[in-house]
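Here is the structure we will look at, set down as structure tokens.
Here the complex is missing a single protein chain, while all its other protein chains stay put.
We call the chains A and B, going by the order they appear; numbering starts again at 1 in every chain.
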Amino acid sequence: MSTFARIITIFWKDILTELRAREVVTSVLVFSLLVVVIFSFAFSTRIDTAELVAPGILWAALTFGGVLGFNHTFAVEKENSRLEGLMLCPVDRAVIYWGKLAGSFTFTMVVAIIITPIFLALFNLPLFLPRLLLVIGLASLGFAAVGTLFSAVAINTRARDIMLPVLFLPVVVPVVVAAVRATAVVLADKSWSDMLTWLQIMIAFDIVYLVVSTLVFDFVVEE
Amino acid sequence: MSENARSPFSWAIEVQGLTKSFGYHPALRGIDLQVGRGERLVIFGPNGAGKTTLVKILSMLVRPSSGNVWLDGVNIRDKPAQVRRKIGLVGHQTFLYDNLTVYENLKFYSQMYGIANLEQRIQEVMSWMQLVDRRHDRVGTLSHGLQQRASLARAALHRPSIMLLDEPEAGLDPQASTVINDVMGNAGGDGLTVVMVTHNLERGLELGDSIVILNKGKVAYRASRHDIDTTLFRQVYNQCTETG
Partner (left out) sequence: MNGRRNLINNLLFGLGLALMIAALYMVFMYVPTEKSMGIVQRIFYFHVSLAWVSFLAFLVTFVFSICYLRKRLLKWDYIAHASAEVGVVFTTLVLITGPIWAKTAWGIWWTWDARLTTSLVLWLTYIAYLLVRGYATEPARGARFGAVVGIVGFIDVPIVFLTVNVWRTQHPTTIIFTDGITAPMLMTLVVCIAAFTVLYVLLTAQGAGLKSLETSIKRLKIRRTG
């Protein structure tokens, strides 16, 4: 219980900081919207091609937006050496990982939940797609699991803004593929069974990376 | 005596053959040091002597390359969580969140340390550091001196038995310096052991029970206040700072 309480403590601290500073969600939101707009021009999207390219555009926006957001996850703790303050606390290092993960997952979800309806409206697609929420949730969790870990790596490198995408993007390829395909199934209003494999891949990815990141996080933060 | 278990009448801090290198660069080259309970130890040394590395190892932020450290008789490799509870650290930076208020920062750290009666304890440390009127100010809006006091409050929250102060007086206002005096003065009485790193010779000599000069990752001089040979001390110190 106390482990869980401390994860929530870190999580709540991040939420409170974000509510005050509004650094992550706003900037990621604007950036993701811009990606949507640019890609629409790049593919000279018309209504009749929308269903074909829309899933790809959505996930390109959310993936690149994610990178921007995860850059913040530990950059915040690097200022004022706050990470050292966290490391002094008598808690398992995994608690720090899960606390930060909870925050970055929430921010990713908030951005996705705001972006997706705007995006659907822009492409004249149906707005109410509850199944899409499941896809977004699973993909965001996978992104956050990897992003939180690599954020802690990137802050201790030079050129950290570049290091995070270079590390993050190849690893999340399976999530991007699965999310795009599952989104296509939802947009085409096909059955659950058509998207089952993609959901399974995302669930497997999430579990594997939550476990592995929990195990190796210690080695990232301990000098 | 075995490697791991020390008797209950142990030193507050015992360091044996401690080395640390960052890649190729050796920061500590074999440190042996004992600090008694309630002792106030002041560490001097030129830049790059390894002072901060030593403090970071004592506070378990950095792992030693080799050697052993016991805090209150517990080997730091064995029970990290237990040892972390004994340590309070005031570093070069405050570890506080600018967008949160003094109170919120202290509450965050109290919860992380799992402190019982945390409201009462927060109140106590805030009044000790004279921060009560500023409790709802965001830390980012406070002066450097006030921030450092908040940092001291943070370090004292969980009643550590060993307080590590790494150049706590850099840029402090006189009022905060009195707080340091207070911390140092209180040491011993309630069994608090203090290790302070400083560049300020006068202050250090005035506050410490014993002093150490670190140079190039080794202990270059060690004496207690009673038998300190001031000329020898100055000689060693000047030598270190010149060559360092």
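A few notes on this one:
The definition used in the following text is that a residue touches a chain if its C-beta (ideal position, glycine included) is under 8 Å from a C-beta of that chain, and two chains touch if they have at least 3 such contacts.
Predicted model only: the values in this text are computed from it and were never measured.
Of the chains on view, those touched by the hidden chain across the whole complex are A, B.
The hidden chain makes contact, of the residues A:Leu33, A:Val111 or A:Met163, with A:Met163. Interface residues of chain A facing the missing partner chain: 146, 149, 153, 156-159, 163, 166-167, 169-171, 173-174, 177-178, 181, 197-198, 201, 204-205, 208-209, 212-213, 216, 219-220, 223. Although one chain is not shown, part of chain B still touches it, namely residues 21-26, 216, 243.
Just so it is clear, only the chains that are shown with their structure count from here on.
If each chain is reduced to the centroid of its CA atoms, chain A and chain B end up 39 Å from each other. Interface residues of chain B, counted against chain A in their complex, comprise 56, 59-63, 80-82, 84-85, 87, 89, 91-100, 104, 108-109, 111-114, 138, 154. Note for the complex: chain A touches chain B at residues 2, 5-6, 9-10, 13, 16-17, 20-21, 79-82, 84-92, 222-223.
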